[in-house]
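Just one protein chain is left out here, and the rest sit where they should.
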Amino acid sequence: MLGFGSDNHSAIHPELMQAIQKCNVEHAPSYGTDEQTELANSAFKKLFGPQTKTYFVFNGTACNVLALKSMMKTHESVLCSTVSHLNMDECGAPEFFAGKLLTLPHTHGKISLETLKSALIRKGDQHYSQPRVVSLTQPTELGTCYSLAEIKAIVDWAHSENLFVHIDGARLANAVHYLKTTFKEMTTDLGVDIVSFGGTKNGLMMGEAILVLNPNLANDLKYIRKQAAQLPSKTRFIAAQFNTYLSTELYKKISAHSCDKAERLHSKLKDISGVELTAPRQSNAVFVKIPQPWIKILRENFFFYVWDETTFECRLMTTWDTTENQIDAFTDLVQSLALK
Amino acid sequence: MLGFGSDNHSAIHPELMQAIQKCNVEHAPSYGTDEQTELANSAFKKLFGPQTKTYFVFNGTACNVLALKSMMKTHESVLCSTVSHLNMDECGAPEFFAGKLLTLPHTHGKISLETLKSALIRKGDQHYSQPRVVSLTQPTELGTCYSLAEIKAIVDWAHSENLFVHIDGARLANAVHYLKTTFKEMTTDLGVDIVSFGGTKNGLMMGEAILVLNPNLANDLKYIRKQAAQLPSKTRFIAAQFNTYLSTELYKKISAHSCDKAERLHSKLKDISGVELTAPRQSNAVFVKIPQPWIKILRENFFFYVWDETTFECRLMTTWDTTENQIDAFTDLVQSLALK
Amino acid sequence: MLGFGSDNHSAIHPELMQAIQKCNVEHAPSYGTDEQTELANSAFKKLFGPQTKTYFVFNGTACNVLALKSMMKTHESVLCSTVSHLNMDECGAPEFFAGKLLTLPHTHGKISLETLKSALIRKGDQHYSQPRVVSLTQPTELGTCYSLAEIKAIVDWAHSENLFVHIDGARLANAVHYLKTTFKEMTTDLGVDIVSFGGTKNGLMMGEAILVLNPNLANDLKYIRKQAAQLPSKTRFIAAQFNTYLSTELYKKISAHSCDKAERLHSKLKDISGVELTAPRQSNAVFVKIPQPWIKILRENFFFYVWDETTFECRLMTTWDTTENQIDAFTDLVQSLALK
Partner (left out) sequence: MLGFGSDNHSAIHPELMQAIQKCNVEHAPSYGTDEQTELANSAFKKLFGPQTKTYFVFNGTACNVLALKSMMKTHESVLCSTVSHLNMDECGAPEFFAGKLLTLPHTHGKISLETLKSALIRKGDQHYSQPRVVSLTQPTELGTCYSLAEIKAIVDWAHSENLFVHIDGARLANAVHYLKTTFKEMTTDLGVDIVSFGGTKNGLMMGEAILVLNPNLANDLKYIRKQAAQLPSKTRFIAAQFNTYLSTELYKKISAHSCDKAERLHSKLKDISGVELTAPRQSNAVFVKIPQPWIKILRENFFFYVWDETTFECRLMTTWDTTENQIDAFTDLVQSLALK
């Protein structure tokens, strides 16, 4: 069954599956010294700039918390939104690996510069965990995107305050697609210090990459990663996927597909009376309030999550394998419920 | 090139590759709620007993340190050998996740019961980190195996002292093969509390399983795993490999193959003058001192590690894809060097 | 100079100083095996009930975070108010030692049962750090007190949800005074599980006590304390102070004095136009908005903290050595500024 549950539910994209099979020959050195890793590193340098240092890890939680750990000490803190994955869905991993979270209010998942500024209090006060990192999610957990100007303003301010900027980019390619920009223009060129670059939610079997963009960032990521149990041994199988994803521009194809499908879903739902779209559609997510009695019926045919159990706001995610038929079948069903 | 470097260097076994491809269809629920995970869990129950609880993680470091974390508190400690992977090759991961290591002398990688007994000092002394877990590696880092009687004696003593017993079983199937026993007879039936069950070094792409055998062991492993960034999202691809590895008895085929090849290597090296075998051959490892000038020449053709830089003891590992030709070519080359 | 800055600013109460001197003879066993510790333990048992287990530590931060650590695991979380000392003034110590904080809105420092109930979401969801402890401050950071009925209702609900209840009692005696109750009636009898019992802010040189009240609470506090570097060696000097503070009922004298002085301050300020009292007076703190231009003049004579830099709400603390003259001189000065 294909549903709208999560981009984690979809299969491995056939071209990525092929990449895995293709490198499944003979022996290869382990722990990142193989040829595939070298190729993938080059692909990242090409897309994010030549100073990019790449560290593969297994999943998104690790990618975020180890990026943070490389920039801060345990007595420091991270400015992030109350709705951030870091705060809501990591079971305390950021606090365990990195440090305290200072959670901030948001609008459709985005933190404003003003909110960040007002959170920077008690500088130098030893009793108060000092902020060291701003963490932005792009696209956000609510499917919205920071504009390049917004990112630039936040980075400039952060650096003037001696803070680092981290981007949680589990679906980064989708933001690049929506903003009609490039990875480099959206991150490196704006001064972003470190990026969690997602693979798993974009058609890979598994694998994420910590991208260190700030060349002045002294870090011990290879040791941090190993101690955190995130050093893959048979690295070639993760690296081969990333190499294909990036160097064949598969990332463009996948993000265009899933974003277009989300747009179709969004625009068809817009016209149905009884449903209420609750956030702008800027990536592969559609947030929508659906009357409670409909939800049960819909979920029998298409799995998706109720995002807010009190308001019945639902989250519909599209992926590389979402089909037009699937969307039309879903919206037809919603339409038929609306007409009852 | 095929070498004797590590069982991490080998490719994915074709039957396991096929298992991945076969389940790469449609959507599947994530985070361990899929059908493949259910099948793999059943396969583990069948082999280790019905009370077995299985938790997949990404790699061996995680498998060991989270197993430990589930049994101890930060102020407690682990009794393990000085040569254990925990002590030598985890970059401080056990200390970061679990607690202190109390390292003990060993014979060919094995800790004796007497050594363990003499390490249990200062009971109840608040200044002294109290041992809570005995960690045995089976087969050991030096390729030897504890006999069933040895494990039994250690477990019985450990339980009488209120200690848990953990087995680091990165290559557990090889010990089962050598001892002509079963998983259950070697672990559950002897009272072992928890096992780190290896996949990556046995032909899988990646994936290890924490097996909780002690039904009285209250643990929070699902939260511990998530907080430690070790909860795979697209679990089906790890689970499918384990399911095939276990339920088709592929594990027997792979361990028989790699152990037999190691035996061939061992017995052929035994008769070559100038080389000195340094440990009994009881799994897929051969430890051997080779004259320094030969090593460079040998490594040009067959990669392997010098285990001890001062004595030139080398470690030769065989895997599921080691061939007889490869062994014969290697031993022929050694023989030719011996004759010069 | 005597001011209204903090109960940390005041000297050691003369009777406590005497207690220190009196036991400063000969040798005494260290690490809690001395006679004074035994006496202090008995005094706590007398006041909190015979099952009370007492662990001395050096300061309030330690007292709170080690109490928490004894009840929870790193993947669990604490429900506390946004304004709690835990959240605002411990530089990330709770996250480092214990786990995540889930911060909740409050009224004058108090969390309502309804707020707590609504925070208990996603039970059993491995992605979400599971609440394990409710931490109440009594009296709160804003000088208010939970009534016995309020504590009872929260404890009963917490226990029904498998949560523990911790009381941060840095100034616990002041709440006992205000509520005209006893330590036992306010804690043990209501089912409170653990208390951080303050000494330093109540006239001691230094020293706090973790009181474990729940006899079913299996804990390793002696090891937790030692590993956390909080085991005092010359324990007699801390214990002697607590013994005198409790067994001579000095705690009643000190809390009555400081609360009465706060009441005098509060009632005199109430009638001065231009100042605005911002919270009920229920302990030794008075919170009051003072016109900004007055603050500088007042602080030249009487040190105190501006609690909120944006609203000019100030915090005035009284202590065992606050005098009536001091209060009258302060309020006279405020009055004279009001008349200008």
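Before moving on, here are some points about what is shown:
Read from first to last, the chains carry the letters A, B and C; within each, the first residue is number 1.
Everything that follows uses one rule, which is that a residue touches a chain if its C-beta (ideal position, glycine included) is under 8 Å from a C-beta of that chain, and two chains touch if they have at least 3 such contacts.
Remember, predicted model here, so these are calculated numbers, not experimental data.
In the whole complex the chain that is left out makes contact with A, B, C. The residue from A:N24, A:T61 or A:T74 that touches the chain not shown here is A:T74. Among the residues A:N24, A:N41, A:Q130 or A:T331, only A:Q130 touches the chain that is left out of the figure.
Within the whole complex, the absent chain has one touching residue among C:S160, C:S233 or C:S273, and that is C:S233.
The chain omitted from view is touched by exactly one of C:I12, C:A153, C:A256 or C:A338, namely C:I12. Mapped onto subunit B, contacts with the missing chain fall at residues 74-77, 88-92, 95-96, 99-100, 126-129.
Contact between subunit A and the unshown chain involves residues 31, 73-76, 126-127, 129-130, 220, 222-227, 231.
Residues of subunit C in contact with the chain left out of this view: 1-3, 5-6, 8-12, 17, 20-21, 24-31, 57-62, 65-66, 90-93, 96-97, 200, 205-206, 223, 226-234, 237, 303, 321.
Here is the rule we use: only the chains that are shown with their structure count from here on.
Seen from the Cα centre of subunit C, the chain whose own Cα centre is farthest off is B.
Centrality annotation: A (chain centre taken as mean Cα position, compared with the mean over all protein Cα atoms).
Subunit A and subunit C have Cα centroids separated by 42 Å. We define each chain's centre as the mean of its Cα atoms; on that basis subunit B and subunit C are separated by 51 Å. Residue positions 74-76, 126-127, 129 of subunit C are each in touch with at least two other chains.
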